[in-house]
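With one protein chain held back, the other chains of the complex are shown just where they sit.
Each chain gets a letter, A and B, in the order it is written, and its residues are counted from 1.
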Amino acid sequence: MPLLDHLILDHLWIIPLLPLLGSAINGLLGSKWPKKIVNSVALGSTGLSFLVAVEAVREFLQLAPDHTPWVQSYFTWIAAGNFRADFALQIDQLTVVMLMVVTGVGFLIHIYSTGYMAHEGGYYRFFSYLNLFMFFMLILVMAANYSLLFVGWEGVGLCSYLLIGFYFLRKSAADAGKKAFIVNRIGDFGFMLGMFLLFREFGTLDFVTVFQKAGGMPPDALGHLGTLTAACLLLFMGATGKSAQLPLYVWLPDAMEGPTPVSALIHAATMVTAGVYVVARSHVLFTHAPTAMLVVAVVGCATAIFAASIGLVQTDIKKVLAYSTVSQLGYMFLACGVGAFSAGIFHLMTHAFFKALLFLAAGSVIHAMGGEQDMSKMGGLSKKIKWTYLTMLAATLAITGAPLFAGFFSKDAILLAAFQSENGGAATGHTLYAVGLFAALLTSFYMFRLIFLTFFGKQRYDEHHVHVHESPWSMLGPLVILAVLSIFGGWFALPAFWGGPDYFANFLAPVFGGGESAAAEAASHALELPFAGIAVLTALIGFGIAFWLYISRPGKPEELAKSMRGAYTTLLNKYYVDELYAAVIVKPLIWLSTIVLWKFIDVAGIDGTVNGIASTATSVGDTVRHTQSGNTRSYAVWVVIGALVVIAIIFFWPAAAPVSGMVR
Amino acid sequence: MTPQLAIFFVLAMLAVLGAASLIFQKHPIHSALSLIVVMVALAGLYLLMGAEFVAAVQIIVYGGAIMVLFVFVIMLLNAGAEEHTNASKLAGIAGIPLAVALLGFLAVVVARSSEGAQVSVQSGALANTKEISTMLFKEFVYPFELTSFLILVAILGAIVLAQREKS
Partner (left out) sequence: MVPTNYYLILSAILFGLGVTAFVFKRNVITIFMSIELMLNAVNLAFVAFSQARHQSDGQVFVLFVIVVAAAEAAVGLGIIILTARNRQSLNVERVDLLKL
């Protein structure tokens, strides 16, 4: 029916508006309401948003190919000189994926939160913030120009700050919120510069226009810093801040101070993927800037292994997952950096499923343990919290790339693409592949370490103090749904080799361009089975080492830690990066602020000037006072001086001389 | 050296000596007498320039009235020789340089003015008293009336000021 065909597509603004309404209602009125009403408002708005998004997707899929991307501009937001930015929302295939992930996983996490936060104070505030986050995230993924995207970008940063510091009475939480926001800001600085460059180059920030124009430009040469390369590098700097890559990842582990649903939603499934989304969205720009692509790939790969190495020795269950997130985001950037954008987005989707599941399940464990987060104080929980254990196991199998689970296909695609990458020479591609593979081994190791420490082995807690109990179904329900997605979600992208029609890459083809050429496809077919085999082997090796260390020889980890004391403490202290930043950046800044800006400029300079003027007036008055000596002869002298001055002026400054002819 | 020039120099020298004497005398009465000498010399100069009315007025009013007034006041107040107080440091320091500066300025101004080189053609009498009176009562009648008013005010002021206290 014609009416229904475009009903939602014409009114895309409904999708972000619903959570905004929910946030406003809960925020303004919720403090007096009972939990049930707050729940219905929050869940209702998010759930409705999800349903509307589903309908929008359905309508979109019916559109003829030449109508995509579908852009709707609702009002002119900025019109200044040559610059125009509209409040314009768009849908294309990439948006569809992001939309489903954000609204779907978001809705599940909202349900989970009703159970998890049931005993916490500030209940209405939590849901208000959470809904506000949904609003900004939806703006971000649906924006049709960089300015509106940046609004969403900043907005999710704000919500992240609010939610990390949710327990604001705890100093560490407040500090973590500040750290997140400030580090994000540094990245945003780069992002803004990138936007300015793009505007200067293309005269607009509309995606459609910019990508059209950029598509027609010749690509920058490798190593040459053209405008496109510079813009891409700057946008990527923003992405490193938002998506926690080197060097701006330091906020993410600290962000674990926030409640666990926050970690799941914001710091696993959605906000941190915004950087990957931006790079993928700007793929036209990036493919024209090989230097930027190389940087993205290298940074992603380096981050992947760096974070994985830190995760090996952490004892806080959430910290392990945090570093795991950083590492997996590195994989996504690696994918984008070698040109496999659809693989990167695919990994984004599967990662959303299993990482959200991991965090939620960890939250369930923490809830069961009465708030304990230290794995060294857990153990032997598998029988006691069965559902939590099973779902978490499913997620672990997904993340380590067990065959047929979701992570298997996505990670495989990335590593294959990295191996085949020619940017910067074939050797670079091979190195990226090797490092990525090693990081996969580490991933497998630390994830199974987590499982073994938490659910197996000796019971390392006191039964009398901790009453282990399974979580309510409001929490377990989403866990189960996400587990199903983690297991079967990968079949979307069943590669041709395995007999499937690679739905995912084909679906995204209109956005990212077609697949490889026939020859390259044939080559990759030939490599796929061996590579898949190597990947599974690596995962098994990781599993084996973890099993040996934590099940067979429980005392071995301690011995190893003692014998490799130096390496162990370095990893445990996160390579001292935070300390390095504090010494190199924070301390000098604080010194600068205190000594230069405060003491020197503000106190001495500005105050000095103002006070100085006052004291100058006083001292001038003090000096001039002496002319009022009461001594007539002095007055006489002053009169004569005055007369002399007047004569001098008349004589030397012809303009002032009323007497003509007298002066030369 | 024409006769006029010689007379000029004599009278000029007289005036300058009188003025110098005014500075260097200790007793005010001597200063007053020196000032009278200056005025007479100036009257002579006016005569030399052919301004006889002004010369006459100078002698009558300045010499005969104002200076007499000064002498009377000196007598009334029993002014004695000057004391040597030095309350004003400024005058002591800046006095001489200022005077020199002033003189220098004026000298420079005069020397550079183009007016001076001219020598007036007629040395004889400017059509004098008649012209002056005509000008006085035609173009300058307003200031003239004002000056009469001024004198009235001065008289009143002097009377009020010099009254004895009504004790």
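Criterion: contacts are C-beta pairs under 8 Å (C-beta built on N, C-alpha and C of every residue); 3 or more make two chains touch, one makes a residue touch a chain.
This one's a predicted model, so the numbers in the text were calculated from it and none came from an experiment.
A.B. asks: Would you mind spotting which of A:7, A:509, A:567 or A:640 touches the chain that isn't drawn?
C.D. replies: The one listed residue touching the chain not shown is A:640.
A.B. asks: Which parts of chain A are in contact with the chain that was left out?
C.D. replies: Spelled out for chain A, the touching residues are 625, 628-633, 636-637, 640.
A.B. asks: For chain B, which residues touch the unseen chain?
C.D. replies: Considering the whole complex, chain B reaches the absent chain at 2, 4-5, 8, 12, 15-16, 19-20, 22-23, 28, 31-32, 35, 38-39, 42, 45-46, 48-51, 53-54, 57-58, 61-62, 65-66, 69-70, 73-74, 76-77, 79-80, 82-88, 91, 95-96, 98-99, 102-103, 106-107, 110-111, 113, 115-120, 122-123, 126, 128, 131-132, 135-136, 140, 143, 147, 150-151, 153-155, 157-158, 160-162.
In the analysis below, only the chains that are shown with their structure count from here on.
A.B. asks: Find the geometric centre of each of chain A and chain B from their Cα atoms only, then give the gap between the two centres in Å, rounded to an integer.
C.D. replies: 96
A.B. asks: Can you list the residues on chain B that touch chain A in the complex?
C.D. replies: Chain B reaches chain A through residues 87-88, 90-91, 94-95, 98-99, 101-102, 105-106, 108-109, 112-115.
A.B. asks: Using the touch definition from the top, list the residues of chain A that touch chain B in their complex.
C.D. replies: Counting only chain A, the residues touching chain B are 629, 631-634, 636-638, 640-641, 643-644, 647-648, 651, 661-664.
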